[in-house]
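One protein chain omitted, others in place.
Our next item is subunit A:
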Amino acid sequence: MNTVTDRGALGRRTLLAGAVGLPALLSATRGMAQGAAARTLSIGVVADPVTLDPAFSGSFFENQVLYNLHETLLVAAPDGSISPGLASFTQPDPLTYVFTLKPNLTFHDGTVLDAAAAKANIDRYLDPAVGSIRRSDFGPVSGVSVTAPLSFEIKLSAPYAPLPLVLTNRAGMMVSPTAVKALGADFAARAVGCGPWKLASWTKNSELVLEKFDGYWQGAPANFDRLLFRPLPDETVRLANLRSGTLQLIDALPPQAVSGLAREAALRVSQMPSLGFNAFAFNCTRPPFNDVRVRQAFTAAVDPEVVQRVVYFNTGRPAHGPLSPAVPWAFDASLPNRGNNPARAQALLKEAGASAPVPVTITVTNSPAMVRIAQILQAQAGAAGFKVELRQIDPTSLITVLRQRDFDLCMAPWSGRYDPDGNMYAYFTQGGPNNFAGYDNAELTALLNRARSLSDQGERAALYKKAQGMVTEDCAMLFVHFDAIIQASQAKLQWTQYPDAVLRLYGARMT
(Lines give C-alpha, C1' and ligand atoms only; values in the text may rest on other atoms or scores of the structure.)
Protein backbone atom coordinates (compact mmCIF):
# COMPACT_ATOMS: atom_id res chain seq x y z
CA MET A 1 0.00 0.00 0.00
CA ASN A 2 1.11 3.55 0.46
CA THR A 3 4.06 4.86 2.40
CA VAL A 4 1.96 6.94 4.78
CA THR A 5 0.11 3.94 6.27
CA ASP A 6 3.19 1.74 6.25
CA ARG A 7 5.13 4.22 8.30
CA GLY A 8 2.30 4.47 10.84
CA ALA A 9 2.02 0.71 11.20
CA LEU A 10 5.77 0.30 11.62
CA GLY A 11 5.98 2.82 14.45
CA ARG A 12 3.41 1.02 16.52
CA ARG A 13 4.73 -2.36 15.63
CA THR A 14 8.14 -1.52 17.09
CA LEU A 15 6.52 -0.24 20.26
CA LEU A 16 4.45 -3.38 20.67
CA ALA A 17 7.39 -5.67 20.05
CA GLY A 18 9.24 -4.12 22.94
CA ALA A 19 6.25 -4.39 25.26
CA VAL A 20 4.77 -7.84 24.71
CA GLY A 21 7.10 -9.86 22.52
CA LEU A 22 6.81 -11.81 19.33
CA PRO A 23 3.52 -13.79 19.59
CA ALA A 24 1.61 -10.66 20.44
CA LEU A 25 3.42 -8.83 17.67
CA LEU A 26 2.20 -11.30 15.06
CA SER A 27 -1.44 -10.97 15.97
CA ALA A 28 -1.06 -7.26 16.48
CA THR A 29 0.37 -6.60 13.02
CA ARG A 30 -2.67 -8.26 11.52
CA GLY A 31 -4.87 -5.93 13.53
CA MET A 32 -2.65 -3.00 12.59
CA ALA A 33 -2.93 -3.74 8.90
CA GLN A 34 -6.70 -3.56 9.16
CA GLY A 35 -6.51 -0.46 11.31
CA ALA A 36 -4.16 1.21 8.85
CA ALA A 37 -6.41 0.38 5.92
CA ALA A 38 -9.37 1.86 7.73
CA ARG A 39 -7.50 5.12 8.27
CA THR A 40 -6.89 5.80 4.58
CA LEU A 41 -9.49 5.94 1.84
CA SER A 42 -7.81 5.18 -1.50
CA ILE A 43 -9.56 6.58 -4.55
CA GLY A 44 -8.92 5.85 -8.23
CA VAL A 45 -9.42 9.00 -10.29
CA VAL A 46 -9.13 9.59 -14.03
CA ALA A 47 -6.36 12.18 -14.07
CA ASP A 48 -3.86 13.89 -11.81
CA PRO A 49 -4.65 17.55 -11.12
CA VAL A 50 -2.61 20.16 -12.96
CA THR A 51 -3.19 22.79 -10.30
CA LEU A 52 -4.78 22.87 -6.85
CA ASP A 53 -5.52 26.58 -7.17
CA PRO A 54 -9.25 27.02 -7.88
CA ALA A 55 -8.50 30.29 -9.67
CA PHE A 56 -6.71 28.42 -12.44
CA SER A 57 -8.36 25.03 -12.36
CA GLY A 58 -9.64 24.27 -15.84
CA SER A 59 -9.86 20.50 -15.77
CA PHE A 60 -13.02 18.83 -14.60
CA PHE A 61 -10.99 16.04 -13.01
CA GLU A 62 -9.27 18.46 -10.64
CA ASN A 63 -12.59 18.87 -8.86
CA GLN A 64 -12.17 15.48 -7.21
CA VAL A 65 -9.34 16.90 -5.12
CA LEU A 66 -10.39 20.57 -5.01
CA TYR A 67 -13.79 19.99 -3.37
CA ASN A 68 -12.17 18.07 -0.53
CA LEU A 69 -9.27 20.45 -0.06
CA HIS A 70 -11.27 23.67 -0.38
CA GLU A 71 -14.59 24.85 1.00
CA THR A 72 -17.14 26.94 -0.89
CA LEU A 73 -19.05 29.98 0.39
CA LEU A 74 -22.35 28.26 -0.38
CA VAL A 75 -23.15 24.56 -0.77
CA ALA A 76 -25.38 22.74 -3.25
CA ALA A 77 -27.13 19.52 -2.23
CA PRO A 78 -27.35 16.64 -4.75
CA ASP A 79 -30.79 17.94 -5.75
CA GLY A 80 -29.34 21.38 -6.57
CA SER A 81 -30.83 23.22 -3.58
CA ILE A 82 -28.50 25.82 -2.09
CA SER A 83 -27.67 26.09 1.59
CA PRO A 84 -25.13 28.13 3.55
CA GLY A 85 -21.55 26.88 3.53
CA LEU A 86 -18.85 29.12 4.95
CA ALA A 87 -21.40 31.92 4.73
CA SER A 88 -25.12 32.60 4.48
CA PHE A 89 -26.57 35.29 2.23
CA THR A 90 -29.47 37.64 1.69
CA GLN A 91 -30.39 39.62 -1.40
CA PRO A 92 -31.77 43.02 -0.35
CA ASP A 93 -32.15 44.14 -3.97
CA PRO A 94 -31.53 42.51 -7.39
CA LEU A 95 -28.07 44.09 -7.65
CA THR A 96 -26.80 43.34 -4.13
CA TYR A 97 -25.93 40.14 -2.26
CA VAL A 98 -24.95 40.36 1.40
CA PHE A 99 -22.90 37.51 2.87
CA THR A 100 -22.29 36.74 6.54
CA LEU A 101 -19.44 34.35 7.39
CA LYS A 102 -19.57 31.79 10.19
CA PRO A 103 -17.51 32.84 13.23
CA ASN A 104 -14.06 31.41 14.09
CA LEU A 105 -13.21 30.10 10.62
CA THR A 106 -9.55 29.49 9.85
CA PHE A 107 -7.55 28.24 6.88
CA HIS A 108 -5.26 25.21 7.09
CA ASP A 109 -2.31 27.53 7.84
CA GLY A 110 -4.09 29.21 10.73
CA THR A 111 -4.95 32.41 8.84
CA VAL A 112 -8.34 33.72 9.92
CA LEU A 113 -11.13 33.56 7.35
CA ASP A 114 -12.99 36.84 7.83
CA ALA A 115 -14.72 39.27 5.46
CA ALA A 116 -11.39 40.81 4.47
CA ALA A 117 -10.02 37.39 3.48
CA ALA A 118 -13.17 36.61 1.50
CA LYS A 119 -12.91 39.96 -0.30
CA ALA A 120 -9.27 39.24 -1.08
CA ASN A 121 -10.34 35.95 -2.66
CA ILE A 122 -13.10 37.41 -4.83
CA ASP A 123 -10.91 40.36 -5.82
CA ARG A 124 -8.28 37.83 -6.91
CA TYR A 125 -10.81 35.97 -9.07
CA LEU A 126 -11.96 39.28 -10.62
CA ASP A 127 -8.58 40.98 -11.13
CA PRO A 128 -7.68 40.95 -14.84
CA ALA A 129 -4.00 41.14 -13.87
CA VAL A 130 -4.30 37.78 -12.06
CA GLY A 131 -5.94 36.25 -15.12
CA SER A 132 -8.13 33.73 -13.26
CA ILE A 133 -10.33 31.62 -15.50
CA ARG A 134 -13.08 32.06 -12.88
CA ARG A 135 -13.53 35.67 -14.04
CA SER A 136 -16.33 34.75 -16.46
CA ASP A 137 -18.20 32.77 -13.76
CA PHE A 138 -18.81 36.03 -11.94
CA GLY A 139 -20.68 37.56 -14.91
CA PRO A 140 -21.80 41.11 -14.11
CA VAL A 141 -20.23 41.27 -10.62
CA SER A 142 -18.77 44.76 -10.29
CA GLY A 143 -17.13 44.69 -6.87
CA VAL A 144 -16.94 43.50 -3.28
CA SER A 145 -16.87 45.57 -0.11
CA VAL A 146 -16.37 44.63 3.54
CA THR A 147 -19.25 45.89 5.71
CA ALA A 148 -18.38 44.27 9.07
CA PRO A 149 -15.63 41.91 10.33
CA LEU A 150 -17.69 38.92 9.16
CA SER A 151 -19.92 40.54 6.51
CA PHE A 152 -19.30 41.54 2.93
CA GLU A 153 -21.38 42.71 0.01
CA ILE A 154 -21.20 41.71 -3.67
CA LYS A 155 -22.45 44.35 -6.10
CA LEU A 156 -23.72 43.59 -9.60
CA SER A 157 -24.04 45.82 -12.64
CA ALA A 158 -27.00 43.73 -13.90
CA PRO A 159 -29.23 41.11 -12.29
CA TYR A 160 -27.55 37.68 -12.35
CA ALA A 161 -29.64 34.81 -10.98
CA PRO A 162 -26.93 32.11 -11.23
CA LEU A 163 -24.58 33.86 -8.74
CA PRO A 164 -25.46 31.75 -5.65
CA LEU A 165 -24.93 28.54 -7.63
CA VAL A 166 -21.67 29.90 -9.04
CA LEU A 167 -20.48 30.35 -5.45
CA THR A 168 -21.12 26.66 -4.75
CA ASN A 169 -18.58 25.90 -7.51
CA ARG A 170 -14.89 26.64 -7.81
CA ALA A 171 -15.55 30.40 -7.85
CA GLY A 172 -16.83 30.10 -4.28
CA MET A 173 -13.72 28.35 -2.96
CA MET A 174 -11.77 30.37 -0.40
CA VAL A 175 -8.01 30.06 -0.23
CA SER A 176 -5.60 31.51 2.34
CA PRO A 177 -4.53 35.00 1.19
CA THR A 178 -1.37 34.67 3.33
CA ALA A 179 -0.38 31.48 1.53
CA VAL A 180 -1.16 32.97 -1.88
CA LYS A 181 1.23 35.80 -1.11
CA ALA A 182 3.92 33.67 0.50
CA LEU A 183 3.94 30.79 -2.00
CA GLY A 184 3.56 32.71 -5.26
CA ALA A 185 3.65 30.33 -8.22
CA ASP A 186 4.15 27.41 -5.80
CA PHE A 187 0.59 27.85 -4.58
CA ALA A 188 -0.64 25.68 -7.49
CA ALA A 189 1.15 22.69 -5.99
CA ARG A 190 0.85 23.53 -2.27
CA ALA A 191 -2.58 25.13 -2.05
CA VAL A 192 -3.90 26.11 1.36
CA GLY A 193 -7.67 26.22 1.75
CA CYS A 194 -10.19 25.73 4.54
CA GLY A 195 -11.86 22.49 3.49
CA PRO A 196 -12.28 19.33 5.57
CA TRP A 197 -8.95 17.94 4.35
CA LYS A 198 -5.55 19.56 3.96
CA LEU A 199 -2.72 18.68 1.62
CA ALA A 200 -0.25 16.16 3.09
CA SER A 201 1.84 15.17 0.06
CA TRP A 202 1.66 15.11 -3.70
CA THR A 203 3.84 12.98 -5.96
CA LYS A 204 2.88 14.03 -9.47
CA ASN A 205 1.13 11.36 -11.52
CA SER A 206 1.47 8.90 -8.68
CA GLU A 207 -0.48 9.84 -5.58
CA LEU A 208 -1.91 12.83 -3.83
CA VAL A 209 -2.62 12.54 -0.11
CA LEU A 210 -4.96 14.74 1.90
CA GLU A 211 -5.24 14.42 5.67
CA LYS A 212 -8.05 15.56 7.93
CA PHE A 213 -7.94 19.19 9.04
CA ASP A 214 -8.33 19.33 12.81
CA GLY A 215 -9.55 22.92 12.75
CA TYR A 216 -12.42 22.18 10.34
CA TRP A 217 -15.51 24.10 11.43
CA GLN A 218 -17.83 21.07 11.13
CA GLY A 219 -15.56 18.73 13.12
CA ALA A 220 -14.02 15.45 11.97
CA PRO A 221 -14.87 14.96 8.28
CA ALA A 222 -15.02 11.16 8.30
CA ASN A 223 -14.10 8.09 10.36
CA PHE A 224 -10.79 7.78 8.51
CA ASP A 225 -7.84 10.13 8.50
CA ARG A 226 -6.58 10.38 4.95
CA LEU A 227 -7.70 10.49 1.36
CA LEU A 228 -5.31 9.07 -1.19
CA PHE A 229 -6.00 9.97 -4.82
CA ARG A 230 -4.37 7.76 -7.39
CA PRO A 231 -4.58 8.87 -11.05
CA LEU A 232 -5.37 5.87 -13.25
CA PRO A 233 -6.45 6.98 -16.74
CA ASP A 234 -7.25 3.43 -17.86
CA GLU A 235 -10.75 2.40 -16.81
CA THR A 236 -9.82 -1.30 -16.82
CA VAL A 237 -6.96 -0.67 -14.41
CA ARG A 238 -9.16 1.36 -12.06
CA LEU A 239 -11.69 -1.44 -11.94
CA ALA A 240 -9.04 -4.12 -11.37
CA ASN A 241 -7.67 -2.11 -8.43
CA LEU A 242 -11.12 -1.79 -6.90
CA ARG A 243 -11.70 -5.53 -7.26
CA SER A 244 -8.36 -6.33 -5.64
CA GLY A 245 -9.13 -4.05 -2.69
CA THR A 246 -6.24 -1.66 -3.35
CA LEU A 247 -8.82 1.08 -3.94
CA GLN A 248 -12.05 1.62 -2.07
CA LEU A 249 -13.67 4.05 -4.49
CA ILE A 250 -13.30 4.70 -8.21
CA ASP A 251 -14.55 7.40 -10.53
CA ALA A 252 -15.90 6.83 -14.06
CA LEU A 253 -16.76 3.15 -14.17
CA PRO A 254 -17.22 2.09 -17.82
CA PRO A 255 -20.92 1.48 -18.61
CA GLN A 256 -20.28 -2.03 -19.93
CA ALA A 257 -19.00 -3.08 -16.49
CA VAL A 258 -22.16 -2.08 -14.61
CA SER A 259 -24.21 -5.25 -15.02
CA GLY A 260 -21.31 -7.55 -14.18
CA LEU A 261 -20.32 -5.57 -11.09
CA ALA A 262 -23.87 -5.50 -9.76
CA ARG A 263 -23.49 -9.25 -9.09
CA GLU A 264 -20.44 -8.80 -6.85
CA ALA A 265 -21.55 -8.52 -3.23
CA ALA A 266 -18.39 -6.79 -1.95
CA LEU A 267 -18.74 -3.92 -4.43
CA ARG A 268 -21.41 -1.34 -5.04
CA VAL A 269 -22.17 0.62 -8.20
CA SER A 270 -23.66 4.10 -7.75
CA GLN A 271 -25.45 5.74 -10.65
CA MET A 272 -27.35 8.98 -11.19
CA PRO A 273 -28.13 11.25 -14.15
CA SER A 274 -25.37 13.80 -14.75
CA LEU A 275 -25.90 17.52 -15.23
CA GLY A 276 -24.01 17.67 -18.49
CA PHE A 277 -24.55 16.61 -22.07
CA ASN A 278 -22.58 14.61 -24.58
CA ALA A 279 -22.94 16.52 -27.82
CA PHE A 280 -21.14 17.45 -31.00
CA ALA A 281 -20.68 21.00 -32.30
CA PHE A 282 -21.59 21.60 -35.94
CA ASN A 283 -19.30 24.17 -37.50
CA CYS A 284 -21.98 26.70 -38.49
CA THR A 285 -19.39 29.06 -39.97
CA ARG A 286 -18.36 27.05 -43.04
CA PRO A 287 -19.83 24.58 -45.54
CA PRO A 288 -21.48 22.19 -45.39
CA PHE A 289 -22.93 22.82 -41.92
CA ASN A 290 -23.45 26.56 -42.37
CA ASP A 291 -26.66 25.45 -44.12
CA VAL A 292 -29.26 24.68 -41.44
CA ARG A 293 -30.86 22.05 -43.71
CA VAL A 294 -27.61 20.07 -43.83
CA ARG A 295 -27.38 20.21 -40.02
CA GLN A 296 -30.99 19.08 -39.77
CA ALA A 297 -30.29 16.29 -42.26
CA PHE A 298 -27.34 15.02 -40.23
CA THR A 299 -29.40 15.19 -37.04
CA ALA A 300 -32.24 13.27 -38.71
CA ALA A 301 -29.83 10.58 -39.90
CA VAL A 302 -28.49 9.81 -36.43
CA ASP A 303 -30.34 7.90 -33.74
CA PRO A 304 -29.30 8.71 -30.15
CA GLU A 305 -31.17 5.61 -28.97
CA VAL A 306 -28.63 3.39 -30.74
CA VAL A 307 -25.75 5.25 -29.07
CA GLN A 308 -27.50 4.78 -25.74
CA ARG A 309 -27.76 1.02 -26.23
CA VAL A 310 -24.48 0.22 -28.00
CA VAL A 311 -22.06 2.60 -26.28
CA TYR A 312 -23.73 3.26 -22.93
CA PHE A 313 -25.29 -0.17 -22.33
CA ASN A 314 -28.59 1.48 -21.41
CA THR A 315 -27.11 3.70 -18.70
CA GLY A 316 -28.07 7.39 -18.74
CA ARG A 317 -30.57 8.41 -21.43
CA PRO A 318 -30.59 9.66 -25.04
CA ALA A 319 -30.32 13.46 -25.33
CA HIS A 320 -32.54 15.57 -27.53
CA GLY A 321 -31.54 18.95 -26.08
CA PRO A 322 -28.94 20.68 -23.88
CA LEU A 323 -30.62 20.48 -20.45
CA SER A 324 -30.34 17.29 -18.45
CA PRO A 325 -33.14 15.56 -16.53
CA ALA A 326 -30.96 16.09 -13.43
CA VAL A 327 -32.35 19.65 -13.39
CA PRO A 328 -36.05 18.71 -13.46
CA TRP A 329 -37.45 22.25 -13.41
CA ALA A 330 -35.72 23.22 -16.64
CA PHE A 331 -35.51 19.85 -18.42
CA ASP A 332 -37.96 19.58 -21.33
CA ALA A 333 -39.09 15.97 -21.67
CA SER A 334 -41.35 16.92 -24.58
CA LEU A 335 -38.47 17.68 -26.96
CA PRO A 336 -38.90 15.30 -29.90
CA ASN A 337 -36.30 12.81 -31.10
CA ARG A 338 -35.31 14.48 -34.37
CA GLY A 339 -33.16 11.53 -35.30
CA ASN A 340 -33.70 8.01 -36.66
CA ASN A 341 -35.30 9.35 -39.86
CA PRO A 342 -32.96 8.67 -42.82
CA ALA A 343 -35.73 9.42 -45.34
CA ARG A 344 -36.13 12.93 -43.96
CA ALA A 345 -32.35 13.33 -43.95
CA GLN A 346 -32.17 12.48 -47.64
CA ALA A 347 -35.05 14.82 -48.46
CA LEU A 348 -33.37 17.69 -46.57
CA LEU A 349 -30.06 17.09 -48.35
CA LYS A 350 -31.85 17.14 -51.69
CA GLU A 351 -33.56 20.39 -50.70
CA ALA A 352 -30.15 21.84 -49.79
CA GLY A 353 -28.98 21.05 -53.30
CA ALA A 354 -26.63 18.18 -52.57
CA SER A 355 -26.36 15.86 -55.55
CA ALA A 356 -23.54 13.61 -54.34
CA PRO A 357 -22.76 12.31 -50.83
CA VAL A 358 -21.81 15.30 -48.67
CA PRO A 359 -18.26 14.90 -47.33
CA VAL A 360 -17.86 15.69 -43.62
CA THR A 361 -15.20 14.92 -41.03
CA ILE A 362 -16.03 14.00 -37.46
CA THR A 363 -13.37 14.96 -34.93
CA VAL A 364 -13.17 13.06 -31.66
CA THR A 365 -10.53 12.41 -29.03
CA ASN A 366 -9.07 8.92 -29.05
CA SER A 367 -11.13 7.73 -26.06
CA PRO A 368 -12.74 4.38 -26.91
CA ALA A 369 -16.30 5.52 -26.15
CA MET A 370 -15.99 8.62 -28.34
CA VAL A 371 -14.47 6.66 -31.23
CA ARG A 372 -17.34 4.19 -30.87
CA ILE A 373 -19.92 6.98 -31.01
CA ALA A 374 -18.19 8.52 -34.02
CA GLN A 375 -18.33 5.21 -35.86
CA ILE A 376 -22.06 4.92 -35.18
CA LEU A 377 -22.58 8.45 -36.52
CA GLN A 378 -20.44 7.53 -39.50
CA ALA A 379 -22.51 4.46 -40.32
CA GLN A 380 -25.86 6.16 -39.81
CA ALA A 381 -25.02 9.40 -41.62
CA GLY A 382 -23.31 7.37 -44.33
CA ALA A 383 -26.57 5.53 -44.97
CA ALA A 384 -28.43 8.83 -45.34
CA GLY A 385 -26.28 10.65 -47.88
CA PHE A 386 -23.13 11.80 -46.09
CA LYS A 387 -19.60 10.65 -46.72
CA VAL A 388 -18.09 10.67 -43.26
CA GLU A 389 -14.42 10.54 -42.31
CA LEU A 390 -13.14 10.23 -38.76
CA ARG A 391 -10.34 12.27 -37.31
CA GLN A 392 -8.89 11.29 -33.94
CA ILE A 393 -6.99 13.81 -31.88
CA ASP A 394 -5.39 13.61 -28.47
CA PRO A 395 -7.43 15.03 -25.59
CA THR A 396 -5.10 17.98 -25.01
CA SER A 397 -5.67 19.35 -28.54
CA LEU A 398 -9.46 19.20 -28.26
CA ILE A 399 -9.92 22.66 -26.82
CA THR A 400 -7.65 24.21 -29.47
CA VAL A 401 -9.49 22.47 -32.32
CA LEU A 402 -12.80 23.69 -30.93
CA ARG A 403 -11.68 27.26 -30.34
CA GLN A 404 -10.08 27.58 -33.78
CA ARG A 405 -13.18 25.98 -35.36
CA ASP A 406 -10.89 23.60 -37.20
CA PHE A 407 -13.62 20.96 -37.70
CA ASP A 408 -16.90 20.09 -39.44
CA LEU A 409 -18.38 18.20 -36.53
CA CYS A 410 -16.44 17.89 -33.28
CA MET A 411 -17.23 16.43 -29.90
CA ALA A 412 -17.97 19.15 -27.35
CA PRO A 413 -19.14 17.45 -24.18
CA TRP A 414 -20.03 19.47 -21.12
CA SER A 415 -19.88 18.38 -17.49
CA GLY A 416 -22.92 20.53 -16.71
CA ARG A 417 -24.10 22.93 -14.05
CA TYR A 418 -27.03 22.94 -11.64
CA ASP A 419 -28.31 26.16 -13.19
CA PRO A 420 -29.54 25.83 -16.81
CA ASP A 421 -27.68 29.06 -17.56
CA GLY A 422 -24.48 27.07 -17.11
CA ASN A 423 -25.48 24.59 -19.82
CA MET A 424 -26.72 27.15 -22.35
CA TYR A 425 -25.28 30.64 -22.01
CA ALA A 426 -21.65 29.89 -22.81
CA TYR A 427 -22.58 27.48 -25.62
CA PHE A 428 -25.27 29.26 -27.58
CA THR A 429 -24.99 33.04 -27.12
CA GLN A 430 -23.19 35.10 -29.75
CA GLY A 431 -19.55 35.25 -28.73
CA GLY A 432 -20.13 32.86 -25.80
CA PRO A 433 -16.83 31.31 -24.65
CA ASN A 434 -18.03 27.78 -25.52
CA ASN A 435 -19.95 28.70 -28.66
CA PHE A 436 -17.62 26.46 -30.66
CA ALA A 437 -20.33 25.96 -33.27
CA GLY A 438 -20.22 29.65 -34.16
CA TYR A 439 -24.00 29.62 -33.84
CA ASP A 440 -25.23 33.16 -34.46
CA ASN A 441 -28.72 33.93 -33.18
CA ALA A 442 -29.41 37.40 -31.78
CA GLU A 443 -32.92 36.49 -30.62
CA LEU A 444 -31.63 33.53 -28.60
CA THR A 445 -28.82 35.63 -27.12
CA ALA A 446 -31.35 38.21 -25.92
CA LEU A 447 -33.55 35.46 -24.52
CA LEU A 448 -30.71 33.81 -22.58
CA ASN A 449 -29.58 37.18 -21.25
CA ARG A 450 -33.09 37.80 -19.99
CA ALA A 451 -33.33 34.32 -18.47
CA ARG A 452 -30.20 34.83 -16.37
CA SER A 453 -31.47 38.17 -15.07
CA LEU A 454 -34.76 36.82 -13.70
CA SER A 455 -35.10 35.25 -10.29
CA ASP A 456 -38.53 33.60 -10.59
CA GLN A 457 -37.96 29.93 -11.38
CA GLY A 458 -41.27 29.51 -13.23
CA GLU A 459 -40.54 32.43 -15.56
CA ARG A 460 -37.03 31.20 -16.16
CA ALA A 461 -38.26 27.67 -16.92
CA ALA A 462 -40.57 29.04 -19.63
CA LEU A 463 -37.70 30.98 -21.22
CA TYR A 464 -35.33 27.99 -21.12
CA LYS A 465 -38.02 25.82 -22.68
CA LYS A 466 -38.27 28.29 -25.54
CA ALA A 467 -34.49 28.49 -25.83
CA GLN A 468 -34.17 24.69 -26.01
CA GLY A 469 -36.76 24.67 -28.80
CA MET A 470 -34.76 27.24 -30.80
CA VAL A 471 -31.43 25.50 -30.33
CA THR A 472 -32.74 22.07 -31.30
CA GLU A 473 -34.83 23.31 -34.23
CA ASP A 474 -31.75 25.08 -35.65
CA CYS A 475 -29.51 22.12 -34.79
CA ALA A 476 -26.79 24.32 -33.32
CA MET A 477 -25.32 21.14 -31.88
CA LEU A 478 -25.92 17.44 -32.31
CA PHE A 479 -27.15 16.23 -28.93
CA VAL A 480 -26.40 12.59 -28.35
CA HIS A 481 -26.57 11.48 -24.76
CA PHE A 482 -27.06 12.42 -21.14
CA ASP A 483 -24.43 10.29 -19.48
CA ALA A 484 -25.05 8.72 -16.14
CA ILE A 485 -22.53 9.36 -13.40
CA ILE A 486 -21.24 5.86 -12.69
CA GLN A 487 -18.91 5.34 -9.77
CA ALA A 488 -18.14 2.24 -7.78
CA SER A 489 -16.96 1.53 -4.26
CA GLN A 490 -16.39 -1.21 -1.76
CA ALA A 491 -19.76 -2.04 -0.20
CA LYS A 492 -18.36 -1.20 3.25
CA LEU A 493 -17.90 2.46 2.27
CA GLN A 494 -20.82 4.80 2.75
CA TRP A 495 -20.67 8.04 0.77
CA THR A 496 -22.90 10.47 -1.08
CA GLN A 497 -22.97 10.72 -4.86
CA TYR A 498 -23.53 14.06 -6.61
CA PRO A 499 -24.86 14.67 -10.14
CA ASP A 500 -21.77 16.74 -11.01
CA ALA A 501 -19.69 13.56 -10.41
CA VAL A 502 -17.57 15.28 -7.76
CA LEU A 503 -16.53 12.98 -4.92
CA ARG A 504 -17.26 15.12 -1.85
CA LEU A 505 -16.01 12.87 0.90
CA TYR A 506 -17.01 14.91 3.91
CA GLY A 507 -19.31 12.65 5.91
CA ALA A 508 -18.16 9.38 4.31
CA ARG A 509 -17.91 6.35 6.60
CA MET A 510 -16.02 3.12 6.34
CA THR A 511 -17.49 0.19 8.28
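The rule is simple: a residue touches a chain if its C-beta (ideal position, glycine included) is under 8 Å from a C-beta of that chain, and two chains touch if they have at least 3 such contacts; residues count from 1.
As a working rule, contacts and distances are computed from a predicted model.
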Record-based protein name (UniProt) of the chain missing from this complex, from "Spore coat protein CotJB", "NADH-quinone oxidoreductase subunit K", "DNA2/NAM7 helicase-like C-terminal domain-containing protein" or "ABC transporter permease": "ABC transporter permease"
Listed residues A:78, A:94, A:159 or A:254, member touching the removed chain: A:254
Candidate in contact with the missing chain, chosen from A:58, A:328, A:368 or A:507: A:368
Residue among A:136, A:392 or A:496 touching the omitted chain: A:392
Which of A:379, A:399 or A:491 contacts the chain that the document leaves out: A:379
Residue, one of A:83, A:142, A:157 or A:236, that touches the chain absent here: A:236
Positions on subunit A where the hidden chain makes contact: 234-236, 254, 256-257, 260, 306, 309-310, 366, 368-369, 371-372, 374-376, 378-379, 389-392, 394
